[in-house]
Structure formats: C-alpha cells, structure tokens
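Here it is, the structure in full.
In this view, the complex is presented without one of its protein chains, the others remaining in place.
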Amino acid sequence: MSNSSNSGKSYLEAGETHYAIGHPKSVFMQWMLTIDHKRIGLMYAAVIFVFFFVAVLVALSIRIELFAPGAQLFDGDSYNQAFTLHGVIMIFLFIIPGVPAVFGNIIMPLMIGAKDVSFPRLNWFTFWLYIFGALIALSSLWTGNGFADTGWTFYAPYSLNTNTNVITTLVAAFVLGMASILTGLNFLVTIHRLRAPGMDFFKMPLFVWGIYATAWIQLLATPVVGITLILALLEKMFGIGIFDPSKGGDPVLFEHLFWIYSHPAVYLMILPAFGIMSEIIPVFSRREVFGYRTIALSSASIAGIGYLVWGHHLFTSGMSDLAKTVFSFLTFFVAIPTGVKFYDWVATMYKGKIILTTPMLWALGTMITFVIGGLTGVTIAMIGADIHLQDTYYTVAHFHYAMLGGVVFLLFAGLHYWFPVMFGKMYDEKKAKIAFYLNFVGFNVLWFPMFIAGYQGMPRRYFDYLPEFQIYHQISFFGALIFISGLAYMFYVLIQGMKHGKPSGTNPWHATTLEWHLPSSPPPLENHSKVPYVDFRPYEYHHGEPVVKFDYKTMKRID
Amino acid sequence: MSHEYVPEIAVDRDGKKHEVQGWQGDFYGGKLGFWLFMLTEVMMFGAMFLVLTYYYSLHTQDFLDASAHLNRLLGGTNTVVLLFSALTMGLGLLKMRTGDVKGAKTMIWATIILATLFLGIKGVEWTEEYTHGVFLGLDALQSGNEHSRPFGQILFYGMYFTMTGLHGFHIIIGIGLMIWLVKRIDAGKVSPHHHILHFNIALYWDLVHLIWVFVFPYFYMIGAGDVTGGAIHGH
Partner (left out) sequence: MDTNTHINYEEQKVGYYKVLVGLLLLTTLTFVQPHMFFESYTFVTQLMIGALKAWMILMYYMHLKGEKLIGWTVAFSLVLVVFFFLVVIADVNSFQFKDVSHITSQPHIDVDYHHASHEE
C-alpha cells in the first residue's frame, strides 16, 4: 500500500481504490472488495435506502388495511407479521446503521483530516456482516412458518411461544448488532487516533461529536441486547425458562435487558442526526455556531443519560412502583441537553444571514417536527399520562415524529448537504425544494391525526378498530400518499442530479469544515492532498464569509 | 505490509512540523481497538451475570442447592489450569518483546496445550452431568414432567451450561487465534517490532481467564458451604 497515491482522480473511477484482498480487474469486484471508507459508505447508502423503500411499502399496505374497519388486505396474523416486518427493517436494517454507517463512513474521516478509518479492513468486513445479517432477516420471510409476528421488540413470553420464525429474526438481529458494534469501535479508535494534528476534541466539527457519542452507545449497549437475544434463542431451543413465567422466569427481565439497549439505541439514531443539524445551521446562517461546547457536551450527556432511562418503556409492564418513579424522574433529564441544542441552533440563526437552500429547509422542517416528537415524548414520560397513552397511536405518532421527523429528515438533510462531496455534482435545487414541501406536508398529514386518535384511545398494533376512528385513519392514508410521492420525487431528483447534475466544485455552500477543503470533488482516493494542521475552530465566519482558506496543493492556510 | 510506511508531516503556520498519525502501523490504535472490543465482552457477560443475580435473588435456596452439586474438584482444577495458561501466555509475550521469538512460540504452544486440557476437563465434567440426566434439553431441565427440578435449579443449570458453554466457545476461538498467531510468526508477519497481534491475543486470553474468575465462584462456590459434596448425586 503506497504512502500517498493521490493521482487526482475521483474515488468513484474504476481502479481508484484499495482492496481487502487481491487486485480485481472487474469494476464490480472493485466495489465489492473496496476498503475505501467513502465507497463503503456509498454502498451502505444504496442498501439501506432499498430497505427503506421496502419498509415504506409494507407501511403503505398497513395503511391500506386500516383505511376502513374490518379486514381488507390482511387478517390479524398477517397484519402482525406486516408491522413486525416494517419495524424490523426500519429499525435494524435502516435507521440503526443509518446516519453512522453512511455519513459516519463517508464524511467523518474527511472532517478530521484522516485518510481512512482506523481499521479499513474491519470496516469492509463490517459491511459484509451487515449484508449477511440482512440476508438472514429476509430469509425468514420464506423459511419456517413465516416472518415473526412479535413486533420488533420480541417481547417474552409471546416470542418464546409463537411458532412463527422468530429464531431466524433473532439471529439476524444479533448479527446486525455485531456489525453495529464493530462500526462504533472503528469510529471510536478513528476519532481518538486519526484527527489531524492540532485538532483537539473541542476543534472537532459537531457531527464528529455526534458520531463519537453514538459510537459509545453502539459499543456498550448493543452487547446487552445481543446476549438477550441469544438467551431468548436458547430459551426457545431448550426451554430452560429464562424469560418464561410458566417456568419460573420473569418476562420483565427480558424487557429490562431489551430496553437497556433499545432505549439508548434511539439516542444512537438521533445523536449523529443532531450532528448533521449542527453542521447545516451555522453554514447556512453564515455564523459561527452558538455555544459550540454546550452542543458538543450535550451530545455526550444525552448519550450518558440515555443509558439511565430505559425503564420508561416498562411503566405498564409490571415494574415496581419505586423503579417507575425513578425512571420517570430520570427521563425528564434527557430533555435538558436536547433543549440546550435547540436553543443553541436558534441562537445561531439569530442575526445570521440565513440562506434557504434545500439542506437548510430540511433542517428547519426538522426543528418543527422533532420538537413535536420530543415534547410529546416528555408527556408520556409521566407515569400517569403514560398509563393512558402507552400502546396507543399517540405513542406511535410520538416516535414517528421523533424518528422519521427527526432522524430520517436529518438524514435527508445530510444527503442534500453532502451530495456535492459524494458525487461532485449538484441536484436541481428548485425540484429538491418541491420534494421537501411534499414530504413535509405529507408527513404531518400522515402522523398528526394519530395523536388525536391515540389520545381518544385508538390502540397500537390492531388491524381492526371502532368506526369512530375511521376519519383519522383516512386522513393518515391521504397523508401517506402525499408523503410517499414526496419520497419518490426526492430520490428521483437526487438520482437525476447524480447522473446529469452540474459540477458542484469543492465548496458550493461556502462551508468551513475540512470535508469542503478537498483537492477535487468528488475527492480522490486518499482524501486531502496533504493533512492540514488544524489551529482553528470548525465554524469560523466573518461578515458571512468563511475565515479559513487553504492552498489546496499544500493544505497550508493562506488567509 | 506497513514496514515501509512513513508518516506524513503537517506544517503549521509557524513552520513547526507535526507528525500525522496514519491508520497504518498504529500500535496504540490497535491496542485501544482491542480493549474496546473486550468491553463489549464485559457488557455481554455482565448482562448474563445480571440474569444470574436476578434469579439468585428470586430463587436463592434452589441456586445454593444446585451449586452444591457441581463438581468442584474438576472446576477447581480448571481454574488452576487457566491460571497457568495465563502465565505462559504472558511470558510468551514478554519473550516476544525481548526478542526471543523461539521461546515465545514455545510458550504459545504451552498455552494451547493448557487450553486444550481445560476443554478436556470441561468435557469430562459435562459428560458426567449428562449421565446424571442434567443437561440442556433433558427432562430434568424441563418443567412439568416427573424428573423436573425446581424452577430455580433449572434456571441455575440452564445458565450454567449457557455461560460455561459460551466461555468454552471463547477458549476454542482462543486456540484458533493462537494457532493462527504461530503461523503468522512463522511467516515473519509478527516479530519483536511488530507484535500487536501477539499483544492483542494475549489480552484476549487474559479476558477469557478474567471471565472464568467470576464464572467459577458464581457457579461452583456459592453453594459450597451447604454440602460436603464433589460429584453430582443425581436425583
């Protein structure tokens, strides 16, 4: 492996990559064996968006079923399988790898001035482990007694007793968990070891902080659910009664162990997404981010507090009153660092020179949707309210506002923001904005009625309902149609941009962080022509212009 | 592969030179990465110990009764075997670092032999338990039949086989890693100046030992005071 093989060619060109094994001639095998972090990130993006659309279509079928009371498309059992499939794909195959696997891979090393992640071969292996896990998950659609019907949470004892193919799904979740752990491990070492000289932790871009906090959750929380799934597997095979109350086990223990991972997992999803927000807001306000340290540290403290609040999922599951009280109390604390972030972003925009590009629109839209998602979360952190609202559409609407309206919207924001870095081209801004408005309107029409339906008692995961809820389901259905056409249009615009877009240049947004100071766009194989010395803060603007300028041949500052 | 790697130099505005850390040949990075991996093992076994403690607090007497019937002689022997294997592994690494490659290889082989011995003893122990009808999937560890043990005992034995089995799996992986390590040393890929692989496998072996340090008292010793026993007394 040569030391600096920058030929000035784009990393997307044939042959411009390093390989895990050998030197394949065919372009296809070059992609399959690549250890370049950018290519691996792109492959993740391709795969997770395919899964995303599969899960969206499953969700649409659920909406069609719910258009009227009674059974239309599904009977009860296949409805259970449908929402499990939707949940498993969205959670394990799409949103958990989501931002870290795509932008953590493509952008994070660029941001810290590294040539690759710390363990590029491990990164390659991790990608294929993810694919392997995905294949296992999908195989359970056609093997055994059909896909699992337990919901993505696999709650015991039902998951231990159902005769659908839970075993395969558990194995898949375990393998995907391994992939997630290894991704986090790789990023942690990368961020600790490969930062450009001079870049201390408080000179890192905030997205890197988000990835760093996330990586700790991936590393330390995932093994807990991994072993829980293994225990559930053994329980299914040998019946020793670990989680089965009829055999002396305690299903609440399963829920404890499951949520010890799965609650931090939602912060694992949202923290890097918040990182994207923290990149976009200062760039398109042309102002240095307000309260850099508080945003950075709030990421760390959300990750920390996130470990301590899992019990709020168990308020109605037979947890002791003492634990309920403690967990309710602790849960409120998550709102504090999250609030800090929001005020910092708003304060950044204050008196800024706001430019409403597509990424900025997505970021601003998310501010609305995520605030709704976040604050409704605080309402159900209260035990009393939760008894009423748990497992209703209120909760469904809450986490879709937080996950889809937070994480996925910001993932799309990042997709538009870093599009020029990835492909060196620009999409049609006008059309991309239309796509945003379609999505934003469709999203709200789709999910807002569910708050009301849930508040009035529409239970979650039912394939049938009382006639009085029909109006809400029908509004939702039309929202879903708008939303899905918005999604399709957005991807159409992006793919058109990929194919026929105008060359973007290296820094179309006048941004400041290192991924915009590459010698060419798309970047060459080993990224920056030289590793810069970082003696500046990540978002320095003066009178709306970036302060730091580089000579891209030597990567020395020339401002 | 990374022998020729020369780190890049970044120059700051005052003309001072700063060495850039590359991902190639990063000894500390390799060490940090492996420690982080070991933390995931800690969380994994930590969660299993949590399950164990949870049911210990629910079914205390059953746990003590079941524990009393485990074979402390074989378990104790295995503890000592692992202890010595940790020593040979450590000394092997020390020899590698001080340039004695041949001695290092001898020590690794010694560790492999001790590890195999551990597995052999474990096998004898499991066989013995199997012949007494105590094994995953057998009637005694299923509830609702005439041979069923009480709930707490079933949980105890279930976790015992799960955890010692998973630990044994780690031993097998360890043996594989050590054989691989010997091959890498023979191929000249691991040498006194490039011994990160040896270093990490030694760490792994210590972790395997470390887990046993808790597995052993948790299963074999907690009920030791109740009965004089050694071998399983059956029904």
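The letters A and B name the chains in turn, as written, and every chain counts its residues from 1.
Assume a residue touches a chain if its C-beta (ideal position, glycine included) is under 8 Å from a C-beta of that chain, and two chains touch if they have at least 3 such contacts.
The shown structure was predicted, so the numbers you read here are calculated from the model rather than taken from an experiment.
S.K.: With the missing chain put back, one of B:G90, B:G133 or B:G165 would touch it. Which one?
M.R.: Checking the options B:G90, B:G133 or B:G165, the one contacting the hidden chain is B:G90.
S.K.: Looking at A:G248, A:G352 or A:P523, which makes contact with the chain not pictured?
M.R.: A:G248
S.K.: Can you name the residues of chain B that touch the chain not displayed here?
M.R.: These residues of chain B touch the chain that is not shown: 25-27, 31-32, 35-36, 39, 42-43, 46-47, 49-50, 53-54, 56-59, 62, 72, 76, 79-80, 83-84, 86-87, 90-91, 94-95, 97-100, 146, 148, 150-152, 192-196, 203, 206-207, 209-210, 213-214, 216-218, 221-225.
S.K.: Give me the chain A residues in contact with the hidden chain, please.
M.R.: Interface residues of chain A facing the absent chain: 192, 220, 224, 245, 248-250, 252-253, 256, 260, 307-308, 311, 318-323, 326.
Criterion: only the chains that are shown with their structure count from here on.
S.K.: Touching residues of chain A toward chain B in the complex: what are they?
M.R.: 1, 3-4, 114-120, 181, 185-186, 188-190, 192-194, 196-198, 219-224, 226-228, 231, 234, 237-242, 246-250, 253, 257, 260, 530-533, 535, 555-557
S.K.: In the complex, go through chain B and note every residue touching chain A.
M.R.: Residues 1-2, 4-6, 8, 10-13, 18-24, 26, 28-29, 32-33, 36-37, 39-41, 43-48, 50-51, 54-55, 58-59, 136-137, 141-143, 150-152, 154-155, 157-159, 162.
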